[in-house]
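Here it is: the structure, laid out below.
Below is a slice of the complex: some chains, not all, each in place.
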Amino acid sequence: MDESADIIRVTAEPLDVTALMQSVRLDSSGAVASFVGVVRDHHEGRRVHHLVYEAYAPMAELELHNIAAQMRQRWQISRVALAHRTGRLEIGEASVAVVVAAPHRREALEACSFGIEQIKKTVPIWKKEFDDDAGEWVIGDPSAT
Amino acid sequence: MLINVKLFASYRELVGQEKVGLQCEPGATVGEAMQRLEQTYPVLGRQGYSPLTACNLRQVGRGHVLQEGDELAVFPPVSGG
């Protein structure tokens, strides 16, 4: 499979997970695994009203391509979609989507799990959490990089 | 030589700008550029975490040698997902 078939997106538009699932599937794919990160109403005991994501977009896209390439190296998979939203997101909106099509289920699920872990570790995107008035940047784990 | 510094997230807000031009000696390392940046914006050094750095879209350590016109990105540990 040609790597150029990977779908990599860092976008301010809402993530269309259904479209991503349809895009990655081939007739030889028996399995489509997906992980969607969703904005939830609390984080470490604090209420969350909404989030704002900021990305270093060109580097984030490069890192997402790297992650997709690692997934291909480690598992026999057909196609990968890695997408991250930027800008303001309300509760319930999808912030990140990892969608993997593969001939078999184990590969799809394992690669999907690896994909979201790597995204959280290496992709230059930052989250600012807002409660009803103030916002605060979430600082990641520096040892994870 | 001129280095194009890009600041993100908390660092962007602390400095109040997303881009800063930084004059460095030829052959300066990322570490030296960061020292100069923190001299101009002392608030950068007073956070409870250290900035990560990337040169021309690739993450680099403090020892990386910069070249004229490089894009040096400065950002906190990532928190996407």
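Lettered A and B in written order, each chain numbered from 1.
Criterion: a contact is a pair of C-beta atoms (placed from the backbone, for glycine too) under 8 Å apart; a residue touches a chain by one contact, two chains touch by 3 or more.
No experiment lies behind these values; they were computed from the predicted model shown.
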| item | value |
| --- | --- |
| Stoichiometry of the full complex in this file, by chain label | A x2, B x2 |
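The criterion applied here is as follows: only the chains that are shown with their structure count from here on.
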| item | value |
| --- | --- |
| Centre-of-Cα separation between chain B and chain A, whole angstrom | 26 |
| Residues of chain A defined as touching chain B within the complex | 37, 53-56, 58-60, 62, 84, 95-96, 116, 119-128, 137-142, 144-145 |
| Chain A-facing residues of chain B, complex | 6, 8-10, 12-13, 48-50, 52, 54, 57-59, 73, 75-81 |
